[in-house]
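Structure below; questions to follow.
Shown here: the complex without one of its protein chains, the others still in place.
A, B, C, D and E are the chain letters, set down in written order, and residue numbers restart from 1 in every chain.
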Amino acid sequence: MKNPGIELFKDGKRLDGRKVDELRPIKIEAGVLERADGSAYLEWGANKVLVAVYGPKECLPRHLSDPYKAVLTYRYNMAPFSVDDRKRPGPDRRSTEISKISAEALEKVVLLEQFPNSMIKVFCEVLQADAGTRCASLTAASVALADAGIPMRDLVASCAAGKAGGEVILDLGKKEDNFGEADVPIAITPHDEEIVLFQMDGALSKEEFQKAVSLAKQGCKTIHEIQKAALKKRFEQVKPPIKAVKTEIKKSEVSK
Amino acid sequence: MKNPGIELFKDGKRLDGRKVDELRPIKIEAGVLERADGSAYLEWGANKVLVAVYGPKECLPRHLSDPYKAVLTYRYNMAPFSVDDRKRPGPDRRSTEISKISAEALEKVVLLEQFPNSMIKVFCEVLQADAGTRCASLTAASVALADAGIPMRDLVASCAAGKAGGEVILDLGKKEDNFGEADVPIAITPHDEEIVLFQMDGALSKEEFQKAVSLAKQGCKTIHEIQKAALKKRFEQVKPPIKAVKTEIKKSEVSK
Amino acid sequence: MKNPGIELFKDGKRLDGRKVDELRPIKIEAGVLERADGSAYLEWGANKVLVAVYGPKECLPRHLSDPYKAVLTYRYNMAPFSVDDRKRPGPDRRSTEISKISAEALEKVVLLEQFPNSMIKVFCEVLQADAGTRCASLTAASVALADAGIPMRDLVASCAAGKAGGEVILDLGKKEDNFGEADVPIAITPHDEEIVLFQMDGALSKEEFQKAVSLAKQGCKTIHEIQKAALKKRFEQVKPPIKAVKTEIKKSEVSK
Amino acid sequence: MSSEEIKWEVKSDYIHALAQKGIRQDNRKTDEYRKIQITPNYIPHAPGSALVKIGATQVLVGVSMGVGTPYPDSQASGVLMTGCELVPMASPSFESGPPRPPAIELARVVDRGIRESNSIDFDKLCITEGEAVWMVMIDLHILDYAGNLFDAAELASIAALYNTKMPKYEDGKVIREETSGKLPLLKKPIECTFVKIGNMIMLDPMLEEEKSLDARITLATTEDSSLCAAQKGGNGSFTEKEIMDTFDIAVEKGKDLRKLI
Amino acid sequence: MSSEEIKWEVKSDYIHALAQKGIRQDNRKTDEYRKIQITPNYIPHAPGSALVKIGATQVLVGVSMGVGTPYPDSQASGVLMTGCELVPMASPSFESGPPRPPAIELARVVDRGIRESNSIDFDKLCITEGEAVWMVMIDLHILDYAGNLFDAAELASIAALYNTKMPKYEDGKVIREETSGKLPLLKKPIECTFVKIGNMIMLDPMLEEEKSLDARITLATTEDSSLCAAQKGGNGSFTEKEIMDTFDIAVEKGKDLRKLI
Partner (left out) sequence: MSSEEIKWEVKSDYIHALAQKGIRQDNRKTDEYRKIQITPNYIPHAPGSALVKIGATQVLVGVSMGVGTPYPDSQASGVLMTGCELVPMASPSFESGPPRPPAIELARVVDRGIRESNSIDFDKLCITEGEAVWMVMIDLHILDYAGNLFDAAELASIAALYNTKMPKYEDGKVIREETSGKLPLLKKPIECTFVKIGNMIMLDPMLEEEKSLDARITLATTEDSSLCAAQKGGNGSFTEKEIMDTFDIAVEKGKDLRKLI
């Protein structure tokens, strides 16, 4: 947010040719992993994010379990090769913060009270990072939760708006993020438009701030449509044969 | 203990004007924290130490509990800004050793056998360090334990003597500690004068050593008077109103 | 394995005067530690290795226990002063790997199924390292297990062969290891000649590889004789008097 | 369930019941702070420090100054680092050990308030471009946790920065005994934290309110009434309108608190 | 015992029973791989990368390039580092945290295959002898664990190395935006992993076979049909003859797989 000297607009358009209220291309695919109970793969601009969901299952270690509801854990992680300078593996302060607020956003929609003493685990891997990875991860995570068949009140759709080159814009690209004036990532529950994730840094007047939040909400609604389409496509698919074997064995267990 | 060339006496007096058997000014206040079960704040020269006590309460994790007595833990910690070169947060080897021998000293006086399977936790934070912080912390800790209402056989009073500039002196200041010849921190139970903490480093003949231990014991007795005065003042105070609210809620629990 | 320019043979003999199929001098002594349930000390060339065995005893923490058999843990550790450049204490990736494959080799011979919910711990300390420490440790470990009276199907004998200076040779010395072309450490159960540990790195044609494995197996058999001799000597010894006291106290427990 | 947890469950029911009637346990207004006390220079040996009490909450902040190499992408700017220990003395629920998510969130939100507002004039902290710059290290030391650590920690940090003395730097060495003036500062960002309990939104949550919250929002504003940092927490949600309303209060309260420093 | 463990016990009995009849759960031959898919350059922003699927197993490998100081005993050679995270998404049994023994073994066996075969021309990675050399950092990222990570990870690593672009290095700085050519490579080591279940030895174990194994052996071979790395695992054993037989298969399969890169 420190170098407003860099040109972020050319001929009234953004560096990548987008309009101020235009999202980068987004692609979501549900059910991409074998072992996980639910999964989703998302491309958003050059971001590539993979999410796996496990659970609900027994909460271990047990002293973390809650007799009233399932515990939801969220791990946002960047692969070492996802950024230009290799990132040391393991959580850092930034990823810990993102994991915390993302978990809180999902807790609003997942029907945790249906699974006391259980645990639902969400694992997000950022494979290639290109600004907006927290929004991309959270968007993919709610698709993966739905793919796992976990009951939810609503999806969570996430998107950022911000200010760059003096303009309030939707979905900041990498240079807009690095050299822009402000970033406002939010997430909403699309049906009632409640804000479940909200952060801001930079500098915005009240008017700009209102405009940015409004723009980000619009972005979230568009993303919600893409989420629904991905899930629709997934539920139309025939389950792969190996999954069938799994089910059989489960049956034999029950009959024991 | 390596630069005896530095002048530590001027006109027969120590650098800060003290006599050889004189303590720095000491101030103790009990009951300074809201959340802790007991607490004490101590200023000793430029040392500033805050101590909180929690317990007796259930010992967690349970495998650490003792069926015969309470477990007492002691954490001596220096705030990062307490010393000139910022100290990295977290325990180091020095603080681990101090914590161990301080806990052992307190175990002699706290009636641990009255609270089997319980835990008593003592947390000492050195906010500003100026030589003698282990003695300052232990002195404040026994006041905080008394403030918490934990039954004790006696207080523990702690003080160092040592040798600097060729003289055996009481309560070494920072330069006396850095450039002096020996340091002998001790702690006693004032009523029977038993020595419960004892360390020494430097170089002392038997005669000097005897003189230093004797001087340190005298210092501990003076400190004991200050400890008692602080506790007397504390018990005369009216409890703050918020504590009262706490109690009410506890009552309503009981009536359930 | 990178500097084949260095001379590793002189006048048809190896640097230390050995023939291609000759082991360095090996000495094993069982029962060298007081506290451990079994122990062995081994010298192999300039390698010095000490092994202690504890167990079978209750598996702690309990969630690691197996209702069908004992859990065997193996810790291969190099003392900081065992190598030229002081090694930082604690496990590194190399020692973790060696510990894993050594445990797997011993699991083949120890009658773990006789001790459900128990734990057998093997601790190997490399005190002086001189090439071949994983084989030396594993060889000593199976002697220490026998010394502890733990029932086994067979001993495990371990030895490396490899290629250096263009020749396939037995039991690589330090320079042969550093500047040779390949290293093949193996371990066998001597009675049926099954291979329970096997690694290789470097470059070997099939013919060379066959020759190396065959040579290493021969080495293992020789080592097996030394293991047996050490155990025979141990069982002929009179138990030291302190052990007797231990037993008495155990008896008094039983009579309670 | 421990007796501690049962106690908090009962308290939480009580706080929620009060909130439905629009009242707070200590009868404060929804936009009222508890009593605030600021003691600047509490640790005179440190370059900068301040102790802030908000009600029974106590946060001590120390500022250390060092010299290090700049970040590769800003070779002529000083460096800010903000660390936080939820010292176990401050609450029965804090534990020794490396910082956990709440401590990390706290440190990062305080850091963003300072960094994004350009509170510190980082350009003036350059000693030799690309080689040596001043490093400002803020350590948040939580002494007594009775609610609203965010506002107390930010206030204490700003107060500590505003009394920070720069050590001298000569011949490649920091001379801690001598001072070369004040830390160059530009702005005083002020954080205001609100919690939502049921449909009631209230400023400066005390401990009982924090333990009962549905959602939490922190807004940091600067002298020019603009927003420089914000953070939502908790598993509840806010409407757009609610956020805009807290914005207005944060700007007003920011003006009052700024005068205290 | 958890229901998960009971499930695997039942499956293991089944796999063992099949093995006695000489058949595999998916009817593969003992020396047959599952379907292999290689996607080179999967992470275009990284210097090198490849995604490899063997059946349902998915391993993503990224190669990063940096500049550092050489090892004291090889002052004119580049440095290779291979790290592995068994990312918890890949299996219910993987956990967050520092690498555990299986991840360390995997990374070290992959590393040895590359290092001992002289796959990378380390001498060409020297910039200034004794001072600056290129560091090749391979990160194994396991995405979906359905058996035989060793072969998938090695294959992905070699595929990633073979599309690695060297960044430019000028005036002591790495310029990531510009490329100075391809990573200098000499060989394509290929790993083949076999498991032994009862008396049956089979290539490319699927998950159920790996969970039922008595012993495991991995052999890495190069273009000239020689062995460059090997590793036995599991608490079972092999006879000398069995090892020699797997050697022959590994050489043959190596030739086939090498063509895929």
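Note that in this section contacts are C-beta pairs under 8 Å (C-beta built on N, C-alpha and C of every residue); 3 or more make two chains touch, one makes a residue touch a chain.
Keep in mind that what you see is a predicted model, and the values were worked out from it rather than measured.
In the whole complex the chain that is left out makes contact with B, C.
Summary of contacts with the chain left out: across B:8, B:119, B:169 or B:196, the touching residue is B:196. Of the listed residues C:86, C:153, C:191 or C:221, the one in contact with the hidden chain in the full complex is C:86.
Of the residues in chain B, those that touch the hidden partner chain are 1-2, 67, 93-94, 96-97, 99-101, 104-105, 107-108, 184, 189, 193-206, 209-210, 213-214, 217.
Panel shows chain C; residues 33-36, 39, 46, 48, 50-52, 54, 57-58, 75, 77, 79-82, 84, 86, 89-91, 121, 123, 125, 127-128, 130, 242, 249-250, 252-253 of it touch the chain omitted from the view.
By definition in this document, only the chains that are shown with their structure count from here on.
Steps from chain B to chain E, minimised over paths through touching chains, total 3.
Using the mean of the Cα atoms as each chain's centre, the chain most removed from chain D is C. Annotation: 47 Å between the Cα-based centres of chain D and chain E. Inter-chain spacing, taken between the CA centroids of chain A and chain B, is 50 Å.
Between chain C and chain D the centroid-to-centroid distance comes to 57 Å (mean Cα coordinates, whole Å). Contacts between chains trace an open chain of neighbours here, each touching only the next in line.
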